[in-house]
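To start, I am sharing the structure in question, which I have written as structure tokens.
Shown here: the complex without one of its protein chains, the others still in place.
As written, the chains take the letters A and B, and residue 1 is the first residue of each chain.
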Amino acid sequence: MRRWVVPAVVFVVLMLVPKFAVDIPYVFQGSINTPGTLQLLALCLVFGGVAMTYDLLFGYTGLLSFGHALYFAAGVYITAIAITKWHWSFYVSLAFTALVGLIVPLVLGAVSLRVGGIAFAMVTLAFAQAGSILAFKNPHGWTGGEEGLGTDYTKLPAGFIGIFNTKNLYWLALAYLACVFVIVQWAVRSSPGHIWQAIRENELRVQVLGLRPYVYKLMCFVLASFLATAGGVVYLLLLGGATPDVTSANFTLTLLVMVVIGGSGTRWGALLGGVLYTWANQRLGDASSSQFVSSLPSVLRTPLEQPLFVLGVLFILVVFFVPGGLARIGQVHRPRTLQRLQEAMRR
Amino acid sequence: MSTVVLLTITGLGLGAMYFLIASGLSLIYGLMGVLNFAHGAFLTVGAYGAWYVESKLGGVAVLPRFLIAALAGLVIGGVFAALVELVLIRPLYKRHIEQVLVTVGLGLSASALVVAIWGNDARPVAAPTWLGNTTTVAGAHIPNDRWVEILTAVVVLIGLNTFLRRTRYGLIIRAGVENRAMVTALGIDVRQAFTLVFAIGGIAAAIAGVLSSVYFGTVDPARGTSLLIFAFIVVVIGGLGSLRGTAIAAVVVALVQQYANYYASSGLGDLSVVLLLGIVLLLRPGGLSRSFA
Partner (left out) sequence: MAALLAVDNLHVHLGEAHVLQGISFEVPEGGVTALLGRNGVGKTTTLRALLGLVDRRGRVELEGVDISRTATHKIVRHGVGYVPEDRDVFAGLTVDENLRLAERDAEPQYALVYDLFPELKARGKQLAGTLSGGQQQMVAIARALLNRNRVLLVDEPTKGLAPLLVTEVARVLERVSELTTVLLVEQNLGVVAQVARDVVVLDTGRVVHIGPAKELLADKPMVHRLLGVGRA
């Protein structure tokens, strides 16, 4: 019970954010209850959650997937298409997306998990790439191709439309994060969860004990993907449209970056990584147009104008000096997660 | 008939580029166990390096200008790759996962840097006019750049093979791909071979970058990443660490892509490559090559 105290407090504090007009200079552009800042915070919370879903695969079970973006993108696109192109109602679209979010990872996971290590990583990459190709190809004009797809807002619940309702979207994002946090924490402590971690440590030993790792890995895969799909839906509501960049391999890689920076396989690591990365990505973009950066000599200014450059370099520094991630900053030894993953990759 | 000829030769041209990128990836993974996500950056650096040099050689005639620029691109790509290995990879010796993660970070940063300096849009490349013309073979009009790509890839394949079979470093690399620990137990410092393999990979990727500039007519910051994904697929299908497997897989993948794109519908070729990967991996998790499964 005690371990829920801190999360509960954090949850309450975050819930109260829209009620207070507090200004935090440099960290946010406006005070924290302005729509702009709430939008950014909501985005941070969503990605904190999605990063946690990736950590479930990578940090806890040792499955290095390069295609997690596919399931997130499914949440974004399927909902958008169902609402805007097929003219279904909001709740029916949600139900359909949930169904897709369960069936697709079940099928694709069943296929991908037949192999391990590098082969598994490549198959997941390939499936995600296929999804990306589909998004760009714009079959029947559904996905909007390179431009993406705006959502028909007349079909959305009134509470989510309009700038003044940004706080509702913020609370939705918070609710999503809270759900993911609770589910992930509960799952990794459950019996299958222990087996996931055992699989990460030594899959052979799990097999020798008479268990079938394949089934457990598939369970984890479906859960993580389903939760990512849910995140995609919240993301869609937050942004009001779908764009193909969420289907790219780069997107999965940024999830990997989030989890590693934060600290894989830890309680707060992925969450921290997701929030920080999203915040930094946005704020670096803002900073690049600020006076400070504009006044820098172009040698410094040019690279700093690209958030991805700064984040990439930061990531490299973290890998060198803090490979366990920020959540493990006290630790000296290389975290076992990475050791195990290295062994898993050799297979 | 002419369609078949056209599809096959343009497919081989594409396969040539896949091979050039994939060969470096395959050697690097085979010897070092590192999935080099920065390999697309080597391609981009090579391509942009060549383009930049070319733009500065205004007064020179087109053909020598192109050749000098291409050579510059190669050198830049090779040097960049060697530096990456020395500065980022070597210090993380034996920490394979961190090495892979570092290449991920580098791939992201390098792309962003290129975008920062030259923008997101594709920039046109000046190439000798002959390359833009076509040659007619059996009724098919083949763009001439395809011949150059195929020839280059064949030359590189022969060159790499000779290097691996006839030189001491080649011997070390071949042995190291099989059993790195035993090579050190023979008193050989494999780390030099690592840098060499990265440099070779960088040069080959840079060649692919220069050729892709001709193939597509432009330099584009996103091209490195998109070609990298296909290169990964080729490497995995062909068997990690096997040069011959990579060559065969590159040809197969490119031909499948070309034919499917034409006979089915555009875009379906790319999907069929993905399908091909899935099938190969499910039947033979080690890839097609038997040697180092």
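Here is the rule we go by: a contact is a pair of C-beta atoms (placed from the backbone, for glycine too) under 8 Å apart; a residue touches a chain by one contact, two chains touch by 3 or more.
Worth saying up front: this structure is predicted, and the values here are computed from it rather than measured.
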Neighbouring displayed chains - absent chain, whole complex: B
Selected from B:L7, B:I188, B:A222 or B:L275 as touching the chain missing from the view: B:I188
Absent-chain contact - pick from B:I172, B:V219, B:V234 or B:V274: B:I172
Chain B residues that touch the omitted chain in the full complex: 168, 171-172, 174-175, 178-179, 181-190, 291-292
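We adopt the following convention: only the chains that are shown with their structure count from here on.
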Intercentroid distance (Cα basis), chain B paired with chain A, Å: 31
Chain B to chain A touching residues, read off their complex: 29, 33, 35, 37, 88, 91-92, 95-98, 100-102, 104-113, 115-117, 225, 229, 232-233, 236, 240, 266-267, 270-271, 274-275, 277-278, 281-282, 285
Of chain A, residues touching chain B in the complex: 111, 114-116, 118-119, 121-123, 125-127, 129-130, 133-134, 136-137, 249-250, 253-254, 256-257, 260, 302-303, 305-309, 311-313, 315-316, 319-320, 323, 334, 338, 341-342, 345-346
